[in-house]
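Input: one structure, supplied below.
The complex appears here without one of its protein chains, the remainder shown in place.
First chain written, first letter: the chains are A and B, and each begins at residue 1.
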Amino acid sequence: MAQGAVTMTSTELSSILSGPGQSSAPGWFKELQAKAWEEFEAEPLPTRSNELWRFSSVKNLGLDGYVAAPEFSGDPFSLTRPREFPQPSGRIIFANDSLVTAELLDPALESAGVIFTTLADALKKHPDRLREHFMAQSVRLGSAKFASLHKSLVQAGIFIWIPRGVEIHNPFEVFHLVQGDWTTVFPHTLIIAEDNSRVTILEHFVSANPEERGLACGVNDLVLNPGSKLSYISIQEWSRNFVSVQMNSTLAKKDSAALNLALNFGGKYSRLESVSRMVESGARSDMLAISVARDEQEFDQRTLQDHQKPDTTSDLLYKNALHDQSRTIFSGLIKVEPGAHRTDAYQKVRNLLLSDDAEANSMPGLEILADDVRCTHGATSGQVEPEELFYLKSRGINDLAAKRLIARGFLNEVVDRLPQERLSEYLHQQIEARL
Amino acid sequence: MSSIVIQELRVSIADKEIIRGLSLEFSTGEVHAVMGPNGSGKSTLAKVMAGHPDYQVTGGDILMDGVSILEMEPDERSRRGLFMAFQYPMEIPGVSNANFLRAALQARLPEGEELDAVEFYQRLYQKMDLLEIRREFTARAVNEGFSGGEKKRNEILQLAMLEPVFAVLDETDSGLDIDALKVVAKGVNTIRGPEIGILLITHYQRLLNYIIPDFVHVMSEGRIVRSGGKELALELESKGYDWLKAVKPETVGAN
Partner (left out) sequence: MSTKTDSIAIDRDIGDFYYNVTATRDAGVGLTEKTIDYIVDVKKEPEWIREFRKNAYHVFKSKPLPTHWAGDELKEIDFDVIRYYLASGDAAKRTWEEVPEDIKRTFERLGIPESERKFLAGVEAQFDSEAVYSNIKKAVAEQGVIFMGSTDALKERPDLFRKWFGKVIPTGDNKFSALNSAVFSGGSFIYVPPGVKVKHPLQAYFRINAENFGQFERTLIIADEGSEVMYMEGCTAPKFTTATLHSAVVELVALRGAKIQYITVQNWAPNVFNLVTKRGLAMEEAEIKWIDCNIGSRLTMKYPGVVLKGRKARGEVISIALAGDGQHQDTGAKMIHAADETTSNIVSKSISIGKGRATYRGLVHVPKHLKGCKNNTECDALLINASSRTDTYPAITVRGTGNSTQHEASVSQINAEQIFYMQQRGLSEGQAMSLAVNGFVNDLVSQFPMEYSVELKRLIDLEMEGSVG
């Protein structure tokens, strides 16, 4: 099942601003990339006066100095091993956007027709599916320039296709590792779940060195066909000097159920744009995120729950725990299109401020163009409640431990929404290890 | 034998004096009941003993085995063996009962020593059985979505697990139906013994039918106005709190 990465860059470290390099990708794809590069160059960098970038520290978005990823030196497995999920259905590891390994670990899945491979391999073997789905969903939340950048320079990606009716219980696991100062990576994920299939993907983003600067510009597209269930979980642990722009899109068709959970720990500036489109009745999307912000980290989260058809459901819960001088921005919109009656949409952001220098910005939004709907949103910002603290202290737990316990409980509530017990237990451990 | 001595205690909240020179002593092996009408300062007494930050002690002292605890943080008082069962227990979202109790017990161990998980669960399940609490309870978040009765039972479970030297039960009977009250009383009676001193704070005599006190104190307007044996509670029940108004404060202190 393993296959080599398509070599798309030369060995010297060229600036990413020199555009797409040599590639063995098919002609139509190269054309797409060349066009995307033109779009990238034509598009200005974002400014704060744009509502979609309100409150964002756009100064972090300069692109000078970043270079194409060099060869990864060292042992990638020393980074993946402590993070591995026990018994995944398959595992793909990229290091500096080059493929390390791709394995389908459950042989039964291969005979069932499941495709679990790299983008480069899929371009060769499944061009029609890629032509149809590759970055087919429009970018709505402000990062068009970065989407074009990603499109023109992407190399390391995964392509997952689950045939009709196939239910996969253990998650697929994907690692993106980065090493080297000023390195850039462009992780890409495209998952198509056919009718009534079921799959879970766990994706890790890990820096080898906690100080090195870098840029990650990732795209994640999920397509849920009728009756399918797709869960996507990401754990972001970029270095504390990383800039990350991640664009996620979910397309949910009739009676399908999508679940997104983002665990954000790393990065200097991390922007997550997440769009869920409920395009047929009965579709549902759960959008969850936990961000633990420390030092001068900034987490910039923009979401859209787009209800295009009647009888669709979405439920968003984003929680931020803010330490030190960190900042968070949440801007979310529930959009109910005309005629999308009996929409049931919920959106909640909660900020727990654990330091006097932390700042939480919340912009929960609603745009409702149909009348028979149930839509609510809420945003709270506060600190550890003194009465809660007193209760814990009265049981002998000291101040610091009590605050930690409360903060952990605050975050755990999000993970507890996962229906898979083994997975949530694994995630609890991962969170515990990072707090 | 350990003892708590409250001497001429004066307590205010937001410049309003609530406890006005209260004195009271109790020791391990004893069960005391403090009764009084609404607004007499009973709950304030419990909170001040536990070290609630909203209350200012303006006079007097609280001694545990001769050492003042007033300057101690609430957690330090707890680790020294003082437990308070809350009238309104807090909900702690996302923190399971098991993790909460483990954190509390771990806090009592010397640094570097780890709580034995197997032993912990054995003991926890045994206490839960006693209080008729179902197993899945351990995974639920502390008090979140609990009924009034479940919250109170949880307080008694914590009391049983933490094994304090002194327990102050603040209106533990309020909001309980008769069956829940019996379960709670059974829990307290099991814990009762020579190693623990218990202070029951209650508005009604009803609880004292199930937990028979050794001493009863009547509180009014921030002071103990009368002390006696268990028969005092019955007298109060039949005559009502209005009866107190005719009674001048007498010398305070039980023993």
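Quick notes on this one:
We take it that a contact is a pair of C-beta atoms (placed from the backbone, for glycine too) under 8 Å apart; a residue touches a chain by one contact, two chains touch by 3 or more.
From a predicted model like this one, the values you see are computed outputs, not experimental measurements.
Note on the chain not shown: across the whole complex it touches A. Considering the full assembly, A:D357 is the residue among A:E31, A:E110 or A:D357 that touches the omitted chain. Listed residues A:H169, A:R374, A:R417 or A:R434: the one in touch with the omitted chain is A:R374. Listed for chain A, the residues touching the missing chain in the whole complex are 49-51, 54-55, 338-339, 341, 351, 353-384.
Throughout what follows, only the chains that are shown with their structure count from here on.
Residues 385-388, 390-399, 401-402, 405-406, 408-413, 416 of chain A are the ones that touch chain B when the two sit in their complex. Of all residues in chain B, those touching chain A in their complex are 50-53, 73-75, 77-79, 83-84, 86, 89-90, 92-95, 99-100, 103-104, 107-108, 141, 158, 162.
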